[in-house]
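Complex shown without one protein chain; remaining protein chains in place.
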Amino acid sequence: MTDTDDIRLCRTFQTAPAAVPKSDSAKYLVSALEAEGFRAPDWLVPDMEDGTAPDMKAEGLENTIETVPEYEFPGEIWPRVEWSYEDATFREKGTEQIDRLVAELGDEIDGVVVPKVGRLADVERAAAVVAEAEAEHGYDDGSIGLSIIVETGRARSDLREIARFGEDSRLTALVFGPVDYTAELGGRDLGDGRPRWDGLLEALSNEASAAGLLSIGGPFDDLFKERAGLTYYNADEYADQVAHETRLGLDGSWSLYPKQTIQANTIHMPTPAELERDVDKIERFNEAKREGTGAVTLDGQMVDEATFKNFENTVQQARTIHRTRPGQTEEYYDADLLERALELELSYN
Amino acid sequence: MTDTDDIRLCRTFQTAPAAVPKSDSAKYLVSALEAEGFRAPDWLVPDMEDGTAPDMKAEGLENTIETVPEYEFPGEIWPRVEWSYEDATFREKGTEQIDRLVAELGDEIDGVVVPKVGRLADVERAAAVVAEAEAEHGYDDGSIGLSIIVETGRARSDLREIARFGEDSRLTALVFGPVDYTAELGGRDLGDGRPRWDGLLEALSNEASAAGLLSIGGPFDDLFKERAGLTYYNADEYADQVAHETRLGLDGSWSLYPKQTIQANTIHMPTPAELERDVDKIERFNEAKREGTGAVTLDGQMVDEATFKNFENTVQQARTIHRTRPGQTEEYYDADLLERALELELSYN
Partner (left out) sequence: MTDTDDIRLCRTFQTAPAAVPKSDSAKYLVSALEAEGFRAPDWLVPDMEDGTAPDMKAEGLENTIETVPEYEFPGEIWPRVEWSYEDATFREKGTEQIDRLVAELGDEIDGVVVPKVGRLADVERAAAVVAEAEAEHGYDDGSIGLSIIVETGRARSDLREIARFGEDSRLTALVFGPVDYTAELGGRDLGDGRPRWDGLLEALSNEASAAGLLSIGGPFDDLFKERAGLTYYNADEYADQVAHETRLGLDGSWSLYPKQTIQANTIHMPTPAELERDVDKIERFNEAKREGTGAVTLDGQMVDEATFKNFENTVQQARTIHRTRPGQTEEYYDADLLERALELELSYN
């Protein structure tokens, strides 16, 4: 999170399989593209990698190329292609997919998501593939972004170096991939699930923040729960995971399902009470400054730069959401509060 | 912690605002300078950064310059100045403050504390500012120390490199700053507080230890608690935090308040039972060595170098405290035990 006006928003990174074995193979992709309000993710990721079966990848690419331009999707579009640091076949497939996507959808997509990257050199190789497609099809340098899934021991080992490369490159987001990561390290589920990999999450948040990148948590796939004869959506555990990621400063969470998107969009948004509280504090701080008295204390608490930065973070996040998703802020906040948040002067000095 | 005789002691890093909006603006600073016994911190940090309001910084600097020489403070004096890796204005203010402090108080202070440092280059820049003031005012090279607050994503990212720079430089302590750190990463308090940042704490302890620096935990600001109609000092939660830091091998804890100083001074000191136990073991080990029999086992437990190092750590810590704060060791330990601890021969071979 930064305090500039061009915060990039990715509260929700929703993958949708680009092709499924149904009569309408683009069914899930279309349904995600049609989502509205809180069901629409900030980033929609048409997935032609692990979410799409090996024999349907080609169809997934065609579905993406055909359907994306048909919708005015309110968020960003970031297709996920194939790749592997340890297998040139997958890199060749990924290179072709990236080339086709830029050729056909260069104006519609914000970037591509590359999975299973290895050390820094492999990330640079992926960035070079995007650069080449971009140049080949006449797009401006840097106009097509790159986000990566951190899911190998090598990418974790080089995370700091990869993030620093991201400071001045098209690299945009670092996304965690816990299933492959656990398999790579040889971690075994002994009946109580995977580790949460807290050290990795802390590093992901830190390195992304230090390099001005976004950090996104991994998918939660226990979508449903059974209890007392009933099967129901596992809302609590997903919310717990998203809340944990929010506390650690991750910018967004992975969603596999519209209900998850609603939850992650909401948790990564200041609550009305938080926004009200921080808008109020900044208004009173500004007022005191104008009167030239006591600008430094509010309710007996000193307002220093660190405290002020926290109030400001809240307001900036609401403004950024409003800029791209006004339907959500208008639904979630009282009209008067929203207006105050938008008009506030944000300056400590 | 090292096993040499010149362990540097910083069980307590107590900040005191250098100026407050009261009739006597140096009130808190003076009260800290007057503290005795367990209320006196190992390091007193006159704070002209976040603890002092923006419009009182100049007065804070003058208060520090005037009051510090008036007291024979038993510990070290480390003023905290302004700084920011991302804002040259703050670095200029910090540079002027450092210059004034060295000019006026070069014989009284042990070093300066610089907050909000960024990557290694920024720490080197701060070190150069201190070196310049030192040379300008005729002090020996290295006589004015530098400690930094680790509270930005960049400083955390470069922690290993910063600590290695500290191996051969004036860098003395790495201090955690959780409030700014959490704001920088965009971590949000959802009602149950900030994360404890365990990965960072483990790294801080390790890198400081590997480079021969001190590591200090962050402030705990829930000073008071309300329950059943009563407001009282929150002794338990602060003690829990300090105990956690002690287990991880941090050398000291941050204090905001005299009662916290008492607690942190005490927890970072071997208890009488610990000291008695380890002195006894070393005495019996030495005795067995002299007799040439069974030097290697005590009560059936083998004493190897690793075990011996633990006994020795206990005794060294007590000796170091005694060297600088004899009032505390004399109050806390039985006279006979203290004498045994001071006279013991500490050598494994």
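Read from first to last, the chains carry the letters A and B; within each, the first residue is number 1.
What we mean here is this: a contact is a pair of C-beta atoms (placed from the backbone, for glycine too) under 8 Å apart; a residue touches a chain by one contact, two chains touch by 3 or more.
This one's a predicted model, so the numbers in the text were calculated from it and none came from an experiment.
S.K.: Using the touch definition up top, pick the residue from B:A203, B:I216 or B:I282 that touches the left-out chain.
M.R.: B:A203
S.K.: Can you say which of A:D55, A:E226 or A:E343 touches the chain missing from this structure?
M.R.: Considering all chains, including the one not shown, the answer is A:D55.
S.K.: From the listed residues A:A88, A:A135, A:L185 or A:A235, report the one that touches the chain absent from this view.
M.R.: Only one of A:A88, A:A135, A:L185 or A:A235 touches the chain omitted from view, namely A:L185.
S.K.: Applying the definition given at the start, please give the residues of subunit A touching the unseen chain.
M.R.: So the residues of subunit A touching the unseen chain are 21, 50-51, 53-56, 119, 152-154, 156-157, 179-180, 182-190, 194-195, 197-200.
S.K.: Residue-wise, where is subunit B in contact with the chain that is not depicted?
M.R.: Against the missing chain, subunit B presents residues 1, 160, 163-164, 198-199, 202-203, 205-207, 209-211, 243, 246-249, 251, 295-297, 302, 304-306, 309-310, 313, 349.
We adopt the following convention: only the chains that are shown with their structure count from here on.
S.K.: Could you grab the centroid distance between subunit A and subunit B? Build each centroid from C-alpha atoms only and quote it in angstrom.
M.R.: Subunit A and subunit B have C-alpha centres separated by 39 Å.
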